[in-house]
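Structure first, commentary second.
As you look at this complex, bear in mind that one protein chain is not there, while each of the others sits in place.
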Amino acid sequence: MNSQYGTLGQFATPDALLQAIRQLRRESPAMQLEAYTPYAVEGLSAALGLKRNIVPAATLAGGVLGGLGGFLMQWYAAVVSYPVNIGGRPLNSWPMFIPAAFELAILGAALAAVASMLVANGLPRLYHPIFNAAHFNLATRDQYFLCIRADAAEHSFETISKKLMELGAHTVVEVRE
Amino acid sequence: MAESPTIPAGPRNAADRGGPEVSAPVPVLAGGWTDAGVTDKIAGLILNRGGSWLSGWDRHWRWRSALLVSFSGALILLAASTWLFMRGVGLFGVNIPVAWGFALGNFVWWIGIGHAGTFISAILLLLRQRWRTSINRYAEAMTLFAAGIAGLFPILHLGRPWFAYWLLPYPNRMELWPQWRSPLVWDIFAIATYLLVSLLFWYVGLIPDLASLRDKARRRSRQLLYGLLALGWRGDARHWDRYETAYLLLAGLATPLVVSVHTVVSLDFAIGNTPGYHSTIFPPYFVAGALFSGFAMVVTLAIPIRHYLQLQDFITLRHLDLAACVMLACSLFVAYGYLAEIFTAYYSGDPYEIAMTQDRFTGVYAPVYWAYIGCNVLAPQCLWWRRLRRCVPALLAVSLVINAGMWMERFLIVVQSLHRDFLPSSWDVFVPTLWDWTFLLGSIALFVWLFLMFVRYLPLISMAEMRGLVHETAEEARSGEGKAR
Partner (left out) sequence: MNPDDAMSVVNGPAAPHTEGVADPVRRRVLKWMAASTALAGAGCSQPPAEPIMPYVSMPERLTPGQPVFYATTLRRHGMGVGVLVVTESGRPIKIEGNPRHPASAGATDAQTQAAILDLWDHERSRVVLHRGRISAWSDFAQAMALRLEAHKADGGAGLRLLTGPISSPTLLTQIRNWQSQFPLARWHRHHPDADVAGEEAARQVFGSAVDCCYRLERAALVITLGAELFSGAGGVRNAQGFAAARRTRGPRPRLYAFETAAGFCGALADERRAMAPADMEALLRAMAAKLGLPAAGDFSRVPIPPAALNKLCSQLLRARGAGVIAAGPALSVQAHVWAWRLNEHLGNLGTTVLPLARDSAWPDSGAAESARRLSPESLAALTHAMRAGEVKTLLMLDANPVHESPAALGFAAAMESVECTAHMGLYPDETARACLWHVPMAHELEDWSDAWSLDHVPSIVQPAIAPLYGGYSPHVFMDALTSGARRSAHECVRATWQAAWRGAGPEAFEQRWRTALRRGVIDSGAPAPRILAPLPAPAGMAAPAEDGVAVDGGGNGEDDNDGDGLAASLIAVFACDPNIDTGNQANNAWLQELPRPYTKLAWDNAALLSPATAAARGLHDGDVVELTATSPDAVLRAPICIVPGHADGVITLPLGYGRQHAGSTGNSVGFDAYALQGLDAAGRPSRIRRVRMRPTGERQGFARSQHAMRQEGREIARTVAVQGMRAQAGPPDGAQAGTDAPRHRPSLYPDHRYEGYAWGMTVDLDACMGCNACAIACQAENNIPVVGREQVARGREMHWIRIDLYHDEAGRRPQFQPMACQHCENAPCEVVCPVGATMHDSEGLNVQVYNRCVGTRFCSNNCPYKARRFNFFKYSSDSLSAKAHQNPDVTVRQRGVMEKCTYCVQRISHARIEAQKAGRPIADGDVVTACEAACPTQAIVFGNVNDPNSRVSKAKASARNYAVLEELNTRPRTTYLARVADPGSTLEDGHG
């Protein structure tokens, strides 16, 4: 089929992009905007009004899980499963269990952070309609893109592209699925 | 430093030619660079063939000989390891009492080198040190390779290396577990964690750059390769948002990790009761030593890279200057460590500690001791002079000296402490064999080879962050002019 994904405007500078986004969100908040930039542009998230993402929470969970799990594993191994007299030390010599538990906490947190980031981003995703757009390969070089998702019918490509041109996009293309 | 004939892209930073402007403040990025310029230059190092700004540098005889030497060295290491597994650790010079020799020394040395990368990427990120941007990528690569090589040595030095996995907790029919009180088990966890987290940190940082490479690549094979590695990154603002958060968190996690890893390594010794091992100053003193050797290695690598790949604009004298300052600071801290050791030995009044310390001064291994005092404490003092900090050849020399000095320190701590402990009847000397040297040099060759491969196939400077830097410096420039007027 040949349905529309959205309209993609190409900007030369991050400032132009930010301007456009702020403008559009003021005028029609319902609009679904997607911005593509070659680096993390400061203020972009704010401009798009993104909420706090889940990564920190996931990281905390991972850390706690790793740490507690690590300590309990050592306690179980040394006290319950395999209790032996090592150098006259008590079975549960907990101070000696801390280093490994600490490292496991870090490991758990780090894995959780990356995993949650990827999952929330829906990556890896090798195909995406946006890649079909002309010049989009410059999104990883020096061009700044704003994509307005084709949601309802009221916005035709022409109107939106005109709008984007007004906002400073030097090129506007249509993105098809 | 001799300029190579090829035409550099983009404006050049005059200060690099030394001379009068030495004292002038040098920016972390030479002016005049744009997003596109930065991206093209860095990606070009990997993608472009003939006709580009620096054509066919990977066919240059220098490059090829470096590759040949390092790769054959790596192969020698492989062969030596095979023979080691067949015959036994008796190949090394180790004995009773000196049951640990070069292998453990190399281990500590490499893991130390493996600390600078994460320090630069993580801690300097948290401290918002912008100058980290153009060096963190290859520093992280250095970290990975160094830590990986470090991880080899404890296995190589085992009496029965094929049972190394017994140090890990895994379900087994005998219901056996590792012995959690042993610092060696802590080591396994610390180093494994460190390797994984560094890898994640490095790879996450690479994703946008891989996307850039994917989009710039002309060859299908390259597009596929980098495309797969890039995981379909498209620079979506929402992605950037989470990405930044995750990257920051990783940095936050890596920071205590870096400190913990070498602390645990130091506990391998500090937990022991041998005079010379059993010391509470070890953890901070080892961490400082790690940063010391790590930054020395960063500088050692930075100088040839920026020279041969013409990256003087990205890795500017400012970077070298700051790295030199860090080295100087570490040197002072390490010096403090040495003094504290001597002081505690005499202050404690423990005859064994005192005897060990005196043996350091005058014993069989005294030359090593005084040599590394010279390398780690005296030599770096010249870095007090900015002129020297910005004199590239001098800096290279100092960094090499420090690398050697730190290795000697590790060696001395491992061997000298053991060779004379409590009972004089068991005193003996450790004499390294040819095999000991083979493994040391082989590991260095392997490191160099891995690094060359990295330089050849991956962006050795983070393009995404550089693009950010371009804009930030532009801002600065504008505001600076504003103030000037």
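As written, the chains take the letters A and B, and residue 1 is the first residue of each chain.
Keep this in mind: a residue touches a chain if its C-beta (ideal position, glycine included) is under 8 Å from a C-beta of that chain, and two chains touch if they have at least 3 such contacts.
Since this is a predicted model, take the numbers as computed values, not measurements.
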Exercise. From the list B:G90, B:P304 or B:P367, which touches the chain that is not on show?
Worked result: B:G90
Seminar exercise, completed: Filtering B:L199, B:L225, B:L248 or B:I271 for touch with the omitted chain leaves B:I271
For this session: May I ask you to list the residues on chain A that touch the chain which is not drawn?
Result: 82, 84-90, 93
For this session: Determine and list the chain B residues touching the chain excluded from the picture.
Result: 87-90, 93-100, 154, 157-161, 163-164, 166-167, 176-179, 181-185, 188, 268, 271-274, 277, 351-352, 355, 418, 421-429
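Rule of thumb we're sticking to: only the chains that are shown with their structure count from here on.
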Problem set entry | Centre-of-Cα separation between chain B and chain A, whole angstrom | 30
Exercise. Which of the residues in chain A end up touching chain B in this complex?
Worked result: 14, 34-41, 44-45, 48, 50, 53, 55-56, 59, 63, 70, 73-74, 77-78, 81-82, 86-87, 89, 93, 96-97, 99-100, 102-104, 106-107, 109-111, 113-114, 116-118, 120-121, 123-128, 130-131, 136-142
Problem set entry | Touch list for chain B against partner chain A, complex | 34-36, 39-40, 169, 175-181, 183, 185-186, 189-190, 192-193, 196-197, 200-201, 204, 208, 211-212, 214-216, 227-228, 231-246, 249-250, 253-254, 256-257, 260, 264, 267, 464-465, 467-468, 471
